[in-house]
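For this depiction, one protein chain was excluded, whereas all remaining protein chains were kept in their positions.
Letters are used for the chains, namely A, B, C, D and E, taken in the order the chains are written, and counting of residues starts over at 1 for each.
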Amino acid sequence: MRRDWYPPTLLADCCISCMPQTLDLLLALPFVMAAAVAAAHRLPRTAIAWVAALAPVLGLVLLGAMAPAILDGQVLHSRHVWLPRIGLEFTLRVDGFAWMFAMLVLAIGALVIMYARYYLSRNDSASRFLAFLLLFMGAMLGVVISGNLLLLSIFWELTSLTSFLLIGFWSHRQDAREGARMALVITGGGGLALLGGVLLIGRIAGSYDLDVVLSAGDTLRASPLYPWALYLVLGGIFTKSAQFPFHFWLPQAMAAPTPVSAYLHSATMVKAGVFLLARLHPALAGTDLFFYTVCTIGAATLLIGAWNAIFEQDLKGLLAYSTISHLGLITMLFGLSTPVAVVAGVFHILNHAIFKASLFMAAGIIDHETHTRDIRKLGGLRRLMPFTSALAIIASLSMAGIPLLNGFLSKEMFFAAAIETDAPLPMRIFTGTAALLAGVLGVAYSLRFVYETFFGKGPRDLDTTPHEPPRWMKIPVEVLVVLCVAVGIFPALTIAPVLHAGASAILGAATPEYSLAVWHGLNWPLAMSLAGVVGGIALYFGLARLLDLHAVVSRAIGRDIFKRNLELLFVAGNRITAALANGSLQRTLLWLVVSALVAMALPLLRDPGHALAWNGGWHTPMQWPGWVLWLLMLVPAVATLRLYRHRLLAVACIGGTGLAVSLSFVFLSAPDLALTQLMVEMVTLVLLLLAMNYLPEQSPHETTLPRRQRDGAIALVTGTVVGALAWAMMLRPHDTVAVEMLERSLPQAWGHNVVNVILVDFRGFDTFGEITVFAIAGLVVHALLRRARMAPERHFDGRPVDLSMPANLMQVLAPMVVAVSIYLYLRGHNAPGGGFIAGLVLAVPLLIQYVLQGARSVESRFGFDFIRTIGIGVVLALVSGVASMAFGVPFLTSGHLNLHLPLIGELELASAMAFDTGVYLVVFGAAMLMLSMMGTIKASRTRKTQRGVVDPLRRSDFTGEEHT
Amino acid sequence: MNHLPILPVLIPMAGAAASLIVEHNRFGFTVRRTVAWLAMAALVVVVAMLVIGASSGHVDAYLLGDWPARLGITLVADRLSVWMVAVTTLLACACLLHACAGWDARAPHFHALFQFQLMGLNGAFLTGDIFNLFVFFEVMLIASYGLLLSGGRGLGMRNGFHYVVFNVTASSLFLIALGLIYGLLGTLNMAELAVRIAQVPPANLALVKAAIGLLLVVFCAKAALLPLYLWLPETYARAPAAVSALFAVMTKVGLYAVLRVSTVLLGAGAGAMAGYGQSWLLVLGAATLIVAALGVLGSARLRVMIGYLVVWSAATLFVAFSLGGAGTMAAGLYYLAHSCFTAAALFLIADLIRRRRGAAGDDKSIPAPLPGRTVPGVLFLIAAVAVAGLPPLSGFLGKVALLASTPVAHTGLVWSTVLLSSLMVIIGVSRAGVRLFWRVPAQIHEAGPVNPAPARPAETAAAIVLLTCVVGMSVFAEPLLTYADATAQQLLDTAGYVDHIRGLVPAMREP
Amino acid sequence: MSAFFDLALIVLLVAGSVFILVGALGLVKLSDVFRRLHAPTKSSTLGVGCVLLASMGYHLLRGEGLQLRELLITVFLFITAPISAHLIAKAALALLPRQRPEPPAKRD
Amino acid sequence: MRRWLPSWSLSLALLVFWLLLNNSVSPGNIVLGAALAIGIPLLSRRMDHEHCPTGSLRGVPKLAALFAWDIVKSNLTVAAQVLGRESKIEPGFVWIPLDITNLRGITVLASMITLTPGTLSAVLTDDRRHLLVHALHIDDAAALVREIKTRYETPLMEVFP
Amino acid sequence: MNTAVLLDLTVIGALWVTGLALLLCLWRLVRGPTVTDRILALDTLSVTAIAGLMLLGMHLDSTVYFEAALVIAMLGFGSTVVLSKFVLRRDIVE
Partner (left out) sequence: MELALAVAIGVLTAVAVYLMLRARSFDVILGLTFLSYATNLLIFAGGRPVAGKAPIIVDGVPTDLAHYTDPLPQALVLTAIVISFAMTAVSIVLAMRSRADNGGDHVDAHDTAPEPEARTDPRGSGK
């Protein structure tokens, strides 16, 4: 930063000495005040407005303090780190252009706040409105003074978001909601495009810092990614600035309260697009691609907007289309890219903001007073509200580009730029024609606005008599109109320094000599202006004579297409989602199986030679009992496929397979597994049978043959692939860590049964998780059934069968089973057994007693709090593991103690036993909890059974169920 | 002896056991809640200490049972694990707060199941053993069944059945993969596996690929990747609010596992197996982005929509992780935390909305009055901004970080799908907001009788806590991304991990 | 002595396997449920008993020591077999109500 | 005493059972077995839903021998019946009127009937006065009833009064 | 012939016979025709399996099969009980 300049005032001095903080404060003001306004929602409306106005007013003061430095051509910075890793810095950067724009944003913002104070009705929450408005102001200010492109795109999206809230402020109105959403979708989508573009720029330029990017124009333009970057950025710009073909959201956004339109759609939101176009002009412009694209789009927008404005019946709609047209004009100017065009563009940004804001406010006053915005109902207002009419007429004339008003100046510069481009001749003709047409159309719609609102007959069908609005409501309009005139007459005195600061910030050394005089002598632009005025008047009256302008129903084709497409998107989303995720478990599982199949089969298919190669023979010979077990396992499995619809039979068959699997484990040297499998088999059978009482007896035939064939094929292929994998795996040499476990089991873990040692020691943590799972399963079953009331599927009449004989035998058996359970538990470390098996062995006889004696009889005499048993078991397992921590070794490290007791002899105590006790309790508790819950389901209050009483004579001895 | 790594597993387990023991009419709810919060507080302290430890870059490993890593089970508290545990813990605090407003009294065993769920999650994140990972997956899943179903009824039961069966099937596939892996490689410790995978003879390569592929399928099923996401939206939508909020981290477990496997087992040093399946994950992730965004657009119910948002964020993470670079991985890790908090917050907010709308519930297509809409409105707005990836919140930052670090070769696919789906999500979420908050009938009685449930301050507070996390993530994005970046670097240093774990020396046993 | 012992075991084994086979054959061959019920519930029980005795002797002979505990298996079988048979018979009667005999004359 | 040791016979049986199970008579096992012999009945007593007194055990050895012989003998008969032509057998049901009232006695009787091949106890009436027996081959129903009552029921009534 | 060898051969023969018995039970299990037949077949399967286990133990000179046999003998009838009870009343715990 240069230090050799002279500080003119004290405030400026102060500001300069702490310039970064000033920038931060400038940006923070609106946000802070937004929060203040939101918090102060109980204050009176005027107070709220004052609080709100503080933000722009103080901001303007700060900007004023910066003025000397800015006008001196300096660039002010404030830098904070935010996310340097990705190049996102909280850098604020104010140069002439940003300063000019910030002035615009804050000045019009202040006026709008004042205006809004009187505009909003009693029902509207001023605090909410102004908070939104200030948030928007902050976002817009952020766009303007961001010194980092990523930061800029953040504020960019924030303007979309806050404008969404503002446009939808009257959320009870459907058009407001639609308009808000449309604006959000278009501008938000554009923001995403901009983000992409910014990221590309960053990738090319190596930084998102604006200074770097602006000076990297040549690199950018030379990059092969340039077209992508350009189009993505333009995507953001064109959507924001309502350029064709994205222009339609702007008229739709007129459902917003008028202060919003006055602010967003004249000076800020829509100007953000052209702001960025100007901002990145040094970096992106200067190629044919840029020139043709931007000029064409700008011209198209200019004409389409202007043409539509003529036929619009809504006062604000007309202004909106006019805005579109003027934005097109500005875009086209930046597209032309000549220094003069750029100056004109910057100038017109200012001028348009001033006259358009005042026009919107005037339209708002009219709406406020007449309760309509329909041009067809209005007319002759000059008599009823002469002062407002005068203001509006002046502003309109400025919009039409009538001399002595600011609009004239920039329009004339536009004409000059349009014809003085150094493009090929056809393009020059095109731009010139477009400019001329724009002049004609601009005059025509301005005339229509003025003539049909303030002159002629009317107003018609109004429910009130309009009169002048409150004094304070007019002040903002007055200020702006005065500005229009002042700039129009004394441009050099009023606007020149600002314009120069803005334009030279963009153009730098290329800033041309230009004069802001009203009179430049007789030249082509003046001729075009004249032709425009004459042509415009002729066009308006010609049209008015040729067709009934009031009867024209303007149709926004773009909007309709958009709405239809959006609706289509929702429908498509709905349809596609419903078609994919139809809530079918069958489909979900099918996809899962198919995915797994693909994952397993693809590598095999790609390399079948290696994958299925065997290592020294097909297999090791099988001892013959294996084949019996093999049949025993598979025949019931296949039989289940045939019988599965008859559930009882299927369950019996599965019992066969289960037994065979257990026996196979025994056969293949895994006695512990066999024991576990046997017990689990037993308990599962009981659970299945308990559940079957509450489930239909059989599955109906329902799936079609093709479906079954498809499933069958998938099943077959899956089975083949899994089998092939298993087979191929078994033929490979085996190099496992288990050898070391075998070696270390006895000397270091003091257990002969290596499987049990693994369970309680090497991998005790797995067991830890496993019992937790088991415990939770018990809890889940309990939670699901505790309060559930269910009716059995069918019911047998009569008393329960008397099973006192088996029960009596069971009494003989039970003590022995308990003893066996303890035996298995104690021996587990050295022989097949262990806490888990022992726990189930203890549970099963109890369960059989439930079956034989009935639940009530057992529970009345054998009250056990299974839940706490589980809890205590978990604690025990935990404590046994934690105990080792006291000795400075990790959790679950086993300890070992060889006690020599008198009389009893050697007693081996391993800490693993304590852990196993926890396992024992958890397993017993959870298993019993499940079984007792399922055995003691409460009867439904509403019905005794689902399908009636079993008629013994109609039962099938094949399925055991009643014939249906 | 530093016992820190085991404590995130043991504390919730002790909490659960204590909850079970005090689950008796003799003790009131105050006792149960006190127990739950004590456990939670202890966990927070431990996790804070773990974070401090991991931030130094030190990998804290814990040899359970004092066996060398190859024989026993090892816990590994590296940056990634600690990151995941920390996210889970923060999330859990908010969920517990929400549940303590009253749901815990309606769902039997809530506190025990909740603590068990935390135990499963933390275990899954901390373990360095692939079978132990399976076990903790199961702990986490079965606890989630309990949380999902306890106190539920009606269609929720059928949905729960879907969820359970799907997960049980996936778990079986997990076991098949583990069986193959052990059968082919002879070990279960991840570091050992990494060494052995790098040396797989060509003859076994196809088999190992099949096993690893199956493993990835299973993880993708848990993380809801196309076409395995079908179960998620409905399930999450039907879960109680506190539970679905906690479930926000459940898909992330699958993603975590994908990340772990693809860095440790399929890292650059894995020879022929290096990067196996990553291109599939990328393409499927990109496709999921679009499909999930369509789901967001097409869902009629708010909570289903949030479910699709979960799928969407998971898809973003798949893309981030499968790109394989440190930058994208770091962006992904940051985004992962963000998406946990955001999705959870949205579920809690959806509950606030649903309860205020009476019979209309969370069905967006029914216009219904929304009394007291300001607070949920503001919360929804913030959460929606975050979830849709709009600035300035963490969703935007994470996404920008991801896009910025996307390698050139994949830029087209990743950028177009991410940005396009973002737009779709913006459209969908804004429509939801408009329909719920703005399209309210003029007359109160238009939508039938309304009896909004009383608003409980704790429930709102829980949502605010989560959104505070989101905002905090945005403000402190730099330090968080720095951590994430260091995490990614650590993850990509497979050799360092492997050597560290294999070189661990037991306290007293011979190595 | 050992040879005698071996022979005794062989006899036991042969008897055991014959009874087991008879039980299974009866299960397959006989024509209605109640008839089938007779064969396995006890032939098999006795057969298994014989095998268990043989097993005890065998392990004694082959150095595993006297495995008296195998007696317990027989004990369990003898307690549980009647329970099974009784319940299966009851179930069969319940399924075939027409085969159920007339109730007995009341005694006082 | 009764409170801590409800049934001497059961406890003794359990001790023996434990020693058999462990296949050892080491002091440690005796101590542990004794503990279990005291502990388990305390637990299992709670499950008994009907108390069945035990009388004189003098007749037991003779009954056991008789029973063992019957098992072997009738097993051979049944083997013949199974392997022979099925048309030669005439199965049927027989109601056996009971005089024994002790439930454990009835249970043991029914079990013995079941365990001896050729007969199978199927139903006990609710009043416990009749036992339905299915026989694989019935020559003379009355003789069957008589044989069962004299051979088994009478001695059992002494054991289970 | 050495009686010891003969004994070993007998053990193998007995295994064959047991296997055959198992297959016969399997046939009944699959064939039915009534539910009770299947229950009976299942019961017989488990009883026969005990013999098979003991014979295997003799064949392999090992006693590790004792526990499995014991558990089947002790609790194998449980399946029979619950299946029969289901046929009797549908509600197995009344």
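Following the convention adopted for this analysis, a contact is a pair of C-beta atoms (placed from the backbone, for glycine too) under 8 Å apart; a residue touches a chain by one contact, two chains touch by 3 or more.
Bear in mind that the values here come from a model prediction, so they are computed numbers and not experimental data.
One chain is not displayed; in the complete assembly it touches the shown chains A, B, E.
For the options A:Tyr292, A:Phe387, A:Phe490 or A:Trp727, the residue in contact with the chain missing from this view is A:Trp727. Residue A:Ala831 is the one among A:Leu329, A:Ala831, A:Val844 or A:Met928 that touches the chain not shown.
Residue in contact with the omitted chain (choice from A:Thr640, A:Thr917 or A:Thr959): A:Thr640.
The chain not shown here is touched by just one of A:Trp472, A:Phe490 or A:Trp627, and that residue is A:Trp627. In the full complex, chain E contacts the hidden chain through residues 60, 62, 64. Remark: the residues of chain B touching the chain excluded from display are 131, 135, 138, 142, 145, 149, 153-155, 157-158, 160-162, 164-165, 168-169, 171-172, 175-176, 178-180, 182-184, 188, 359. Touching residues on chain A toward the chain that is not drawn are 583-586, 589-590, 593, 618-623, 626-627, 630, 633-634, 637-638, 640-641, 644-645, 647, 650-651, 654, 657-658, 661, 664-665, 667-673, 676-677, 680, 683-684, 687-688, 691-692, 694-696, 699, 702-703, 711-712, 714-716, 718-720, 722-724, 726-727, 729-731, 734, 736-739, 741-743, 745-746, 752-755, 757-759, 762-763, 766-767, 769-771, 773-774, 776-777, 780-781, 784-785, 787-791, 830-832, 836, 930, 934, 940-943, 946.
The criterion applied here is as follows: only the chains that are shown with their structure count from here on.
The chains touching chain A as well as chain D are C. Taken together, chain A and chain C share the touching chains D, E. By the touching criterion, once chain A is set aside and every other chain stays in place, the chains split into these groups: B | C, D, E.
Taking each chain's centre as the mean of its CA atoms, A is the chain most distant from chain D. One finds 17 Å separating the Cα centroids of chain A and chain B. We define each chain's centre as the mean of its Cα atoms; on that basis chain B and chain E are separated by 49 Å.
Look at where the CA atoms of chain A average out and do the same for chain E: the two points lie 62 Å apart.
Looking at chain B, one finds that none of its residues touch two or more other chains. Shared interface positions of chain C, i.e. residues touching 2 or more other chains, are given as 18, 25, 37, 41, 45, 67, 69, 72, 76, 79-83, 86-87, 90, 94-96. Inter-chain contacts occur between A-B, A-C, A-D, A-E, C-D, C-E. Put simply, chain A touches chain B in their complex at residues 81-88, 150, 153-155, 157-158, 161, 164, 168, 171-172, 174, 177, 180-181, 184-185, 188-189, 192-193, 195-196, 199, 202-203, 566, 569-578, 580-581, 583-585, 587-589, 591-593, 595-596, 599-604, 606-608, 610-611, 613, 722, 725-726, 728-730, 732, 734-738, 740-741, 744, 748, 761-766, 769-770, 772-773, 775-777, 779-780, 782-784, 786-787, 865, 867-868, 870-872, 874-875, 878, 881-882, 884-885, 888-894. By the touch criterion stated above, chain E contacts chain C in their complex at residues 3-4, 6-7, 10-11, 13-14, 17-18, 20-22, 24-25, 27-28, 34-37, 39-41, 43-44, 47-48, 50-51, 54-55, 57-58, 61-63, 66, 69-70, 73-74, 76-77, 80-81, 83-85, 87-88.
Per the touch definition, chain C reaches chain A in the complex via residues 72, 75-76, 79-80, 82-83, 86-87, 90, 94-97.
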